[in-house]
Structures are given as C-alpha cells and as structure tokens.
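All protein chains but one are shown at their positions in the complex.
Right after this comes subunit A.
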Amino acid sequence: IKEQEETEAKAIQIGSKDRSKKRVEASCFVSMEVGRKMANMLGTDHDLNFKETELCLGLPGGIAVVAAGNETESSSSPKTNGKRGFSETVDLKLNLQSKESTMDLNKNLDDNGSKEKSGSAKDPAKPPAKAQVVGWPPVRSYRKNIMANQKNSSEESGNSGAALVKVSMDGAPYLRKVDLKMYKSYQELSDALAKMFSSFTMGNYGPQGMIDFMNESKLMDLLNSSDYVPSYEDKDGDWMLVGDVPWQ
C-alpha cells in the first residue's frame, strides 16, 4: 500500500542548486519533484491534519489533487477554481560528482530508493521512510553530501570530465545521471530527461486525474508545456526560475 501511495504521490522532488558548475564543494541531491507541498506528504505520513495548508491545485481535467495518495483527504479538501499559472514546477537539484564516484553514488541511491519503496510498516513508532523534504535539514549547499564528497576527494580536481547530475524520480526503481556538459540549453536537458524516463511506462491519467508522468509523451508534454516551469532552489532555500542565470 505504501508503495502504491508513493507512486501516486507523483512527487518529483527537486532541490536546489548550484550555479557554478565548477564549484567543487557543492553537492546536493537530485531528486525531481513535481512541486506539490512536501508538507502534505509529511502530514499524511505523520497522521496530522494539514488540510489547511494543502495547496489548491488544479490539474488538467480540473480535479484538485491534495494529499499524496490519501483518498479520504482528497475528497474533502478544497478544490481549485481551475485557473492556474505555474501549476506545478519541475525543479532540479544539481549534484556535481566526478565520473568515478558514479558507482558509489548509484549504490547509495539504490539504497535510498529501496528504502523508500519498502517503506514503513516495520516499526510503527518510527516515522515512515520519508520523502526528501525541501530545504530540510537546514544545511547550506556546500555542507550537503559530505560523505559522498569524501569518496570523491581523490578524483576531484574539478575540471576533469563530466559535470554529472543525479536525477531521481519518485516511484522509479532506479536513478539516472546526466552530464550537464552534454547540453547546450535548458531545452536540450528537458528533452534528454524526458527520454531518460520514458522507459517507465504506465497508463495515462489515473482515476483521480493525477498525471502519470511515467509515460513518455505525458512527460514530454509536462516538460514542454507552459504550465510547467523549471526552477531550482539556490543555497538560501529560495526557488529561482531556471533561465534567469545564463546557461554558461
């Protein structure tokens, strides 16, 4: 059940990021999250009533989406009036690691991934496996992933090879990496990401009107449509619109 909830959650969590490709200290997760309220997920997990804080989002088809996967909540929560601007955002947290670290990191990521999926029912006193909460814990970008950096340290002099970025998608069985240096524009990156996750195919819109972005064409639509705007979180925890900073 937990797994299903998380799949339906559609969170593509995205975190901040690093403007300077060469910044060796900075590293943070990449997970992609459709900008739903993280608090919602936490709220659901911890069984607290966060109804008041739920976003009023409308998806294509005009059905409001509320707490992740919890049907009772979503049926009683406020609905949107249908009009929206940037209804969901796709944000990237960039993680720069050298190539040689890929193995280690993928291992870490797989571990994290499987933790999320096997979820929580083991110990009721323990909170369920958490989704990444944006901006929490409050550590600055250059303090994140100290452990991973430790593994990298011997390889990293900054200018070798790729500017690799980890990309994860909730519900996907594994994560991927993209080399930023391969792309000359945000559009190219978008296209590449769409292709990358196209192998996860599922149905179209689910019964509750939630977008299933596992489907390639849907994802392409998502990434290309004006309803979705890429943004990133800078080291202050502020969400910045992608494109403000020149690609270079």
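We adopt the following convention: a residue touches a chain if its C-beta (ideal position, glycine included) is under 8 Å from a C-beta of that chain, and two chains touch if they have at least 3 such contacts; residues count from 1.
Keep this in mind: contacts and distances are computed from a predicted model.
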Absent chain [UniProt protein name; select from "Embigin", "LIM zinc-binding domain-containing protein", "Transport inhibitor response 1 domain-containing protein" or "DNA-directed RNA polymerase subunit"]: "Transport inhibitor response 1 domain-containing protein"
Touch list for subunit A against the chain that is not drawn: 18-20, 22-25, 29, 35, 37-39, 42, 46, 49-50, 52-57, 78, 80-81, 83-87, 89, 112, 115, 125, 127, 129-130, 132-133, 135-140, 142-147, 149-150, 153-154, 157-159, 229, 231, 234-241, 244
